[in-house]
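Below: the structure, in structure tokens.
With one protein chain removed, the remaining protein chains of the complex are shown where they sit.
Presenting subunit A:
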Amino acid sequence: MTVVSLRDVTREHGEVRALGGVSLDVSAGELVAVMGPSGSGKSTLLNVAGGLDRPTSGTVTIEGEDLAAVKDLAALRRTSVGYVFQDLNLIPSLTAAENVMLPRELDGVRTGRARDEALAVLAEVGAAEVADRFPEELSGGQRQRVAIARALTGERRLLLADEPTGALDTATGDEILQLLRTRCDEGAAVLLVTHEPRYAGWADRVIYLRDGRIVESGAVRMESAR
């Protein structure tokens, strides 16, 4: 089942064309890695796919809903899309659990229930013991686990990760990728932007972007690269 689908998507910032006719489908249980040099449009692709940005032309569909027809993109993000960035993902003044609760609370879920859900997801990503700690008391890997937990809380199935391992050492990066892979195998759709070919090895599919276009798409699962 396709979770997110892009059809001939372009995104122009004035004269600059960040994306030029990109078509891409990500299904439930699929981890797609997006690679390419700086300025190739990777982050723009992620922003457009998650509804943080609207395409200049083309269509983006998330779980069957055409974003062009969606009035409240914020509500769609709350219920369908989770973001994980390279760092500074978490609100420093909130504890890990409160960070995970936030999208649910913004969606109107009562605090008590949001907390129960948050603790459950934190346990799933192996961060239950840090629930009541503040981000500055956590290691880089723990912070990314919490961010992933937050991206998955509620019924969200599309996880967009922009260099989630960029600020981590290799071993911790591997752990985070392992976690993403696990979540994926349990039914999430993950779009992962990365510079590291070794992490692309965890993906079901790798696409290469250059100057806003997909230049190569390979359904290679490089077991050997892990």
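Quick note on the criterion: contacts are C-beta pairs under 8 Å (C-beta built on N, C-alpha and C of every residue); 3 or more make two chains touch, one makes a residue touch a chain; residues count from 1.
As a convention for this text, contacts and distances are computed from a predicted model.
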Listed names "SoxY-related AACIE arm protein", "Heme lyase CcmF/NrfE family subunit", "Cytochrome c oxidase accessory protein FixG" or "ABC transporter permease", with the criterion being the UniProt name of the chain not displayed: "ABC transporter permease"
Residue in contact with the excluded chain [from A:Leu19, A:Leu45 or A:Val109]: A:Val109
From A:Ser5, A:Ser43, A:Asn89 or A:Thr194, residue that would touch the chain that is not displayed: A:Asn89
Residue touching the undisplayed chain, where the options are A:Arg11, A:Lys42 or A:Arg78: A:Arg78
Touching the absent chain when the full complex is considered, from A:Ala28, A:Leu52 or A:Ala167: A:Leu52
Touching residues (missing chain, whole complex) on subunit A: 50, 52, 72, 74-79, 81-83, 85, 88-94, 98, 101-103, 105-111, 114, 150
